[in-house]
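Omission of a single protein chain aside, the complex is shown with its protein chains in their original locations.
First chain written, first letter: the chains are A and B, and each begins at residue 1.
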Amino acid sequence: MSKGASKNLLLRGYVVLVFIFVFTPIVTSFIFSVNSDRFPTIPLGHFTTHWYETIFADPDVWDAFRVSGIVSITVATLSTFIGFCTAYTDYRYKFTGKALYLSLALLPPTIPLVIMGLAMLALLARINMSGEIYSIVVSHVVLCSPFAMAVIRMRLAQINPDLESAAWNLGASNWRAMREVIVPFCRPAIASAFCLTAAVSFDEFAVAWFVSGLNKTVPVIILEILQGNTDPQINAIGSIVFITSMTLVILAQLILMRKTINQTATGI
Amino acid sequence: MPIVIWQLIFFVFPLIFLVVLSFWLVKNYRMVPGFDTINWVKMFSKGYFWDAYWRTLGYAGVATLVTSILAFPCAFALAFKVSPKVRRWALFFLIVPFFTSYLVRTYSWQIFLNDNGIFNTLFAFVGLGPFQLLNNFFGTLVGYLTLCLPLVVVLQLISLANVDRTLIEAAHNLGCGRLRTVFQVIIPLAKIGIILGAVFTFILTFGDFVSPYYLGGSKPPTLSILIIDTTKSGQQWPRAAVVAIVMIVTLLTIMFASVAAAYRKRS
Partner (left out) sequence: MSDSSSSRPLVTFDGVSKRYGDVTAVHTMNLEIYEGEFLAIMGPSGCGKTTSLRMLAGLEEPSDGEIRLDGQRINEISSVERDTPMVWQSLALFPFLNVQKNVEFGLKMRQVPAEERQARARKWLERMEILELAERDISQLSGGQKQRVALARSLVTEPRILLLDEPLSALDANLVIRMQGVLSRLQKELGITFVYVTHSQSEAFAMSDRVVIMSQGRIEQLGSPKEIYRSPASRFVADFVGANNILSGSVSQAGDSLEIETALGMFQCDAGSKDAHHVGDSLDMVISADLVQISLDDPGTQNSLQCRFISEEFVGSIVTLFAELQDGSDFKIQTRQRDLAKMSLEEGDSFFVFWNATDAHLISARRPSDA
């Protein structure tokens, strides 16, 4: 059966190729962020931390990171909260217009970011709300809550439907039952959603670019540098951005994976 | 139900406002509320608008086709040819780049696709080229792939992994060869994941401006670039709104048509 075996090898090789394609840009960013040459070509120059030093000395960059940080955490908190409410509502209740409710909740990712940016800017500018940090927050929450909702909803689908009824049966009010039963069960999904939405917000640039005015987030800074010319600082900033968001996403997945394994083991 | 309120205010309302905006006028770099269809008339009469429209549609179409085809062997291999453990880790690592800076990743490709970039340098070693890889559709396509490939692989993978293996055995048992089974049995069974991946690719590439701008040379422009140009330089927000609305309508139509096709029952 060597024909089958060589076919398998080909397919596996293809998978490796795809992964190389996907991760190459990230890896090159890391490599060139410590490369001495101003223009990224091969052969490489020597190792240097010069670019990192440059960006860390730039107050605009620090500002941007500060803004990004504030925005991401705020957005993560709000989106996770809204996502949880939506997921729980979808899980628990049936009502007329539910389809409409769900489409409203899940539609944002399908609208191109450019359009969202434009719409947000237009509206917020009109009511003099643009250019502030909360404008970015508001737009991002709209974008990120669907992700939070999806993650938490998937977790809710795993819960034993009788657990909540059991809590009511034992005298817990609706609110209490949710707090004591549902929330602890969803904790890994909530934590995961938090990390995920933080990552999405941290990376989101299009809407932020439109809406942020003078309070720039990191991606916006990147955009501005890009509009100038090729500058190795991008690689340095980019590497930091990669590390941040990748850590968040990996954390999000690990939390979900570990807790699920533990809980199935204890028979929940 | 706080989400309804939030979404209504911050999602639906801005979009409705866009519609309203498209009927306003711009005088002296200021916007004047009113009701005038001139923006629509002007836009629709402009050659460059329709050029951009069909171009963007075409780009998105090609991107969808290329991404779906390139993703399939990878998803197939991960669904059928590797152990569950490898599959889970592959999934894990495919999700990661999707949430990291698309912007920086696109920029990194410039390093490769440049006229003096890594690819051309390698080609020079074997006496080929130099090839124009940047500032044309090829560059744009590479950017689109960077954006969508992981997502499409994941979506196709999920559907393929859920295919009932006994159906594949039954097909073999009835005389269907291995390759033929892939097309006659496996793909129909994984229809939903494949279509979902295609739809997302279309939506993302239709609205994206980063790839055509930074890897595609930004000329001739796509609709998204048109919006940015109109807004940032010309301050012609109402005109930009027209473009935006046309894009939304197109996308919604295609989305609903595809979802309907995906879930259609056989008669």
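In this section, contacts are C-beta pairs under 8 Å (C-beta built on N, C-alpha and C of every residue); 3 or more make two chains touch, one makes a residue touch a chain.
Note that the coordinates shown come from a computational prediction; the quantities given were computed from them, not determined experimentally.
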Q: Please identify which of the visible chains the hidden chain touches across the whole complex.
A: B
Q: Using the touch definition up top, pick the residue from B:118, B:176 or B:246 that touches the left-out chain.
A: B:176
Q.
Contact with the hidden chain only, please: which chain B residues?
A. 164, 166-167, 169-178, 180, 185, 188-189, 191, 265-267
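The criterion applied here is as follows: only the chains that are shown with their structure count from here on.
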Q.
Using the touch definition from the top, list the residues of chain A that touch chain B in their complex.
A. 8, 11-12, 14-15, 18-19, 21-26, 28-29, 32, 40-42, 82, 85-86, 89, 101, 104-105, 107-108, 110-116, 118-123, 126, 138-139, 141-142, 145, 196, 199-200, 203, 205-206, 210, 219, 222-223, 226, 230, 234-235, 237-238, 241-242, 245-246, 248-250, 253, 257
Q: In the complex, go through chain B and note every residue touching chain A.
A: 1-4, 6-8, 10-15, 17-18, 21, 70-71, 73-74, 76-78, 81-82, 90, 92-97, 99-112, 114, 116-118, 121, 145-146, 149-150, 153, 203-204, 206-210, 214, 224, 227-228, 231, 237, 240-241, 244, 247-248, 251, 255
